[in-house]
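For reference, the structure is listed below as structure tokens.
Missing here is one protein chain; the remaining ones are kept as they sit in the complex.
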Amino acid sequence: MRPPCGYRGPVIVDCALYRDGRRTDSGTHWRQLRAEADQQGDFVWIGMHDPDEDEIHEVAEVFGLHPLAVEDAIQPHQRPKLERFDDMIFLVIKTLWYIDADDAVETGEIALFVGPDFVVSVRHGDGNELHSAREELEQSRKVLSHGPGGVLYAVIDRVVDEYLDVTDELVIDVDEIETSVFSNDRTNDSARIYVLKREIAEVRRAVLPLRDPVVRLASGDIPAVPEEATPFFRDVADHLARAAETVDSLDALLSTAFDAHLAQISVQQNDDMRKISAGAALIVVPTLIAGVYGMNFKHMPELSWTYGYPFALLLMAAAAGGLWVLFKRSGWL
Amino acid sequence: MRPPCGYRGPVIVDCALYRDGRRTDSGTHWRQLRAEADQQGDFVWIGMHDPDEDEIHEVAEVFGLHPLAVEDAIQPHQRPKLERFDDMIFLVIKTLWYIDADDAVETGEIALFVGPDFVVSVRHGDGNELHSAREELEQSRKVLSHGPGGVLYAVIDRVVDEYLDVTDELVIDVDEIETSVFSNDRTNDSARIYVLKREIAEVRRAVLPLRDPVVRLASGDIPAVPEEATPFFRDVADHLARAAETVDSLDALLSTAFDAHLAQISVQQNDDMRKISAGAALIVVPTLIAGVYGMNFKHMPELSWTYGYPFALLLMAAAAGGLWVLFKRSGWL
Amino acid sequence: MRPPCGYRGPVIVDCALYRDGRRTDSGTHWRQLRAEADQQGDFVWIGMHDPDEDEIHEVAEVFGLHPLAVEDAIQPHQRPKLERFDDMIFLVIKTLWYIDADDAVETGEIALFVGPDFVVSVRHGDGNELHSAREELEQSRKVLSHGPGGVLYAVIDRVVDEYLDVTDELVIDVDEIETSVFSNDRTNDSARIYVLKREIAEVRRAVLPLRDPVVRLASGDIPAVPEEATPFFRDVADHLARAAETVDSLDALLSTAFDAHLAQISVQQNDDMRKISAGAALIVVPTLIAGVYGMNFKHMPELSWTYGYPFALLLMAAAAGGLWVLFKRSGWL
Amino acid sequence: MRPPCGYRGPVIVDCALYRDGRRTDSGTHWRQLRAEADQQGDFVWIGMHDPDEDEIHEVAEVFGLHPLAVEDAIQPHQRPKLERFDDMIFLVIKTLWYIDADDAVETGEIALFVGPDFVVSVRHGDGNELHSAREELEQSRKVLSHGPGGVLYAVIDRVVDEYLDVTDELVIDVDEIETSVFSNDRTNDSARIYVLKREIAEVRRAVLPLRDPVVRLASGDIPAVPEEATPFFRDVADHLARAAETVDSLDALLSTAFDAHLAQISVQQNDDMRKISAGAALIVVPTLIAGVYGMNFKHMPELSWTYGYPFALLLMAAAAGGLWVLFKRSGWL
Partner (left out) sequence: MRPPCGYRGPVIVDCALYRDGRRTDSGTHWRQLRAEADQQGDFVWIGMHDPDEDEIHEVAEVFGLHPLAVEDAIQPHQRPKLERFDDMIFLVIKTLWYIDADDAVETGEIALFVGPDFVVSVRHGDGNELHSAREELEQSRKVLSHGPGGVLYAVIDRVVDEYLDVTDELVIDVDEIETSVFSNDRTNDSARIYVLKREIAEVRRAVLPLRDPVVRLASGDIPAVPEEATPFFRDVADHLARAAETVDSLDALLSTAFDAHLAQISVQQNDDMRKISAGAALIVVPTLIAGVYGMNFKHMPELSWTYGYPFALLLMAAAAGGLWVLFKRSGWL
């Protein structure tokens, strides 16, 4: 259990000073850490979770964050974007996670303020905790040596890996729908396809607008990202492209599945109609025979036969049976 | 209550001279204000509402507005656009507002003439009054210090925020349609989906063509926008992108909802057909039995039974009841 | 009535020499006008209508028009395009007009040869006469002072205004179709939607390829268009963009209307099926009752009742009436 | 009849040396022609038709053609493309022609090797013979004076003109389908629409990839095309754009026609269902009447009427007739 970061409540979930690619043990209050980060290459990373306006403003003041960026970090529901303010950058990314219980995709948001010697991360929502990403980053001295850009990479890489986890789950969902559509059960798949399309649109809204920021980070033009860190961001860009492709491909596949579902409904209706018609024939033909022997002609020899009645019943049964065989053979029943 | 701006009727709804990031109390007639704006950084903002041709021409003459721009400001129903004339810019934006009563989106228009030391805003339509935007702007000395570019920002920011309000309402409408489509009620949702698609197309016509002007304003190449104001326009560009994404996403969702609606109709038709067929069977089978006992054979033992008649009725009831159970079990009834 | 332009028949519909932004009264034969245009800024405009090959070749030779351009001017059915030949430009635009009688869009074509000191316009088809455009141009000394580029502007502006008139008519047509689709009448709207989609495709073929030429004219790189004339072409480009947007929007709307039409057909079929089934039930249930009292059992008390027959008829009527009420309540009838 | 080009069989269909914009009469063997082409501006054009590998390799060796290009010229089924090898260019174009007999579009291929002083054309397939293109070219000294680039123009112009012929035929086919879809005949148009869509896809595969090569030829950057020849290629590019637009427009129209066809099927099914139901009512109502008079009540006054039987028949006829009128009026029959 690390020492608390000197803030009331659990808002600042972690904070540390990094020097020479290592986490130092110095200081526990974030203001103190900030003050100690006075050597070349030092930087602090302060992680906040669901802060309220006052808390974020306090940090913003100390680090000199741009008011427009701070406002965006306070209010969730921003678009993923990368904004430059002089030597500082501001990044918003959507986080995604999959809830198995109801096959739903949930979204959160992480805002990152990255300056020459600090990173402030503001996370909204429950998913994609950053603690383990930080721990992993602290294992890799090489990435940490990229400074704040390394933190940026660690966070984005983690979030994009979660995207791939989510798309893997969606692939499974689409497979299930596919099986259901082409099964003989009369499942009403349209609602499920609709919901899944909605989830996919949600994922797309997180993935697609992030591509441009990541490509810019990989281009080497962003001051926080040193030249040797760009291959890492290109790798992330590639994973992001894979997520985007999967999502597009699933969406197209679902549209096709929906069309197939419509075709199945039509085919079933046709089958039903033929079954019903065949069944009706089994009743109305005997009814006609009964009608014939219900006629009142004086001269109807069958009527006076001793076995006329059983004969008529047999005739009906034979007619119905004959039709049955006929329809069975032609596939109508 | 501020003094009137020296014009007949309520055409010029407000006018003021801004100096050092503050609204001055000087002058009440707009010509006078124009004359007083003689210090570096001074500018006047004249707000007109539904002016007629003469009124606008009078102002145009004083400020030297380009005739083509004036013509566009007189006639509403322009496309959103940004036009440069030497050191002056002309901006047309569509305003949108949502009428709760009939779930409709209304559109208006604002034309802005922005010169080095003046802003003339011409508003058409009822929605999106600019008075509160002006008041808010007057609270923020920082934005006012951007000069006419600050007014530009205040107006566009206000209008784009209204776009987001409208898209939020549309999200609710789509949710309602979604619920209606997948409910078991036989609602005819196609008309509603159509109307909503129409509204969305209306919104899109306001939002999409505005993106290029805002991006140009954010690029820093427009003389009226000082360098330090560009982050504000980038923020607006981002909000606009969010509105555009929401609108695209809703449109796609509505198309899917429509397809699902079609599938629901087909499924219901199929259900109806099976229900009808099952119901018919409950009638025609007893009819056959009645037909049988209506035959005129001499030797039909049942006919002379004391309880032949009740027996026949029971037989009919039993046949109907048996079919009922059968159909209920197989889900046809 | 102006003097004839010295040509057999009505091929050269008008010709004039413009000097200092005014139409001169000099000369009546186009060759003579050409010869008189010897001062700086002078230019002639020769307007031809449906010329034959010889007539056009004669003019082409005098003005030194490029053979490929001349060939394109002779044969209608070209794409809108802007072609540069040294100091001369060649423009083809499609003209559109709406025929109220049969809700149809007709197309014609105008070819413009624009040199440093002349304009030759060649018009094919009946619509969009240029006479009034010329008269309007002659009122505006400012536009005329732009030289041949002013003529270019006057013609394109006129044609694009006609595009907007046509799209306004199409908007009305789409509104009518919309009303028809959602009315309860059994109108077969698919043919009408198809025809309108065809008209819209026609309009699109005129509008879309013209955008690039107009943007190039507005860019200031075309020698015939002086710098101060570019805002005029940007204005036209904007009107063109509006026409293109309207057309795209109508096309999308028609597709949605078509889908809604399909849904209406399905819903109506479903309604019909239920109405028919309910109607059938009103007949077959009394038929069953008649069948029951047609049975030949010896012991059927009702048969010997004095009012047995009316009782049976009443039973039938009651059954039918009961079903009627039932179906009415459930919305099947 | 020209002299043979010194090759076994009909592989080299024509060959000639061009000097000063004229075909010379010199030499008959292509190797000899090649040797004689020693003056500035001289060039030879060798035309091959369906050559085998050896024949093409022999020519390739003499003219120093690039092995990759030769391989592409041997195997048909290449994509249209323009490839530069130093001072030589290699062009592949698809040829199209329309077979009236079965409304089908056939495809062939022409490969052109164009060097500073030679053109080798290799044609595969039956359509689009180049002989008449060569004769026409030989009439136009101006185009011939462009050298090998003139040949290039003559061939592409011919091929693209054929594209326009093919699209004209397709327009007629689409018109026929349109008529068929909206006729009252029960034609099954879906197969025909499908086949036409396939043909259109075939045409698109020829037209679209050729646009980039032609634009590059028109840009003036290709050494074989002199500056004064570029307007000719821009003209071809324009024709190609027209073909592409027509094809796109037809494809969209066919999709709409298909949708309309689906709607027609639905409407017809609905009509049929109502006709059938009305027809059924004409039978079942008299059946009910017959059932009523088949009841065995002791006291049924009608049964003992002298004209009871005709009365009953009349009642049936009246019921059927009444329904007939009713259904006719409501449009069900």
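Note that the chains take the letters A, B, C and D in the order they are written out, and that residue 1 is the start of every chain.
As a working rule, a contact is a pair of C-beta atoms (placed from the backbone, for glycine too) under 8 Å apart; a residue touches a chain by one contact, two chains touch by 3 or more.
Nothing here was measured: the structure is a model prediction, and the numbers come from that model.
In terms of the touch definition stated at the top, the absent chain reaches A, D within the entire complex.
In the complete assembly, the contact with the undisplayed chain comes from A:Asp238, out of A:Asp20, A:Asp87, A:Asp212 or A:Asp238. Of the listed residues A:Val292, A:Leu315 or A:Leu333, the one in contact with the hidden chain in the full complex is A:Val292. Among the residues A:Ala35, A:Ile99 or A:Val284, only A:Val284 touches the chain that is left out of the figure.
Residues of chain A that touch the chain left out of the display are 178, 182, 231-232, 234-235, 238, 241-242, 245, 249, 252-253, 256-257, 259-260, 262-264, 266-267, 269-270, 273-274, 277, 280-281, 284-285, 287-288, 291-292, 294-300. By the touch criterion stated above, the residues of chain D touching the omitted chain are 66, 68, 72, 78-79, 81, 83, 85, 188, 190-191, 193-194, 197-198, 201, 205, 209, 258, 261-262, 265-266, 268-269, 272-273, 276, 279-280, 283-284, 286-287, 290-291, 293-296, 300, 302-309, 312-313, 316.
Heads up, the rule we're going with is that only the chains that are shown with their structure count from here on.
Taking the definition of touch as given, a chain qualifies here only if it contacts chain A and chain C alike; those chains are B. Separation between the centroids of chain B and chain C, computed from CA atoms only, is 27 Å.
With touch defined as above, residues shared between interfaces to two or more other chains in chain A number as follows: 294.
Because contacts link the chains only in sequence, without closing, their graph is best described as a line.
Checking each pair of chains for touch leaves A-B, B-C, C-D.
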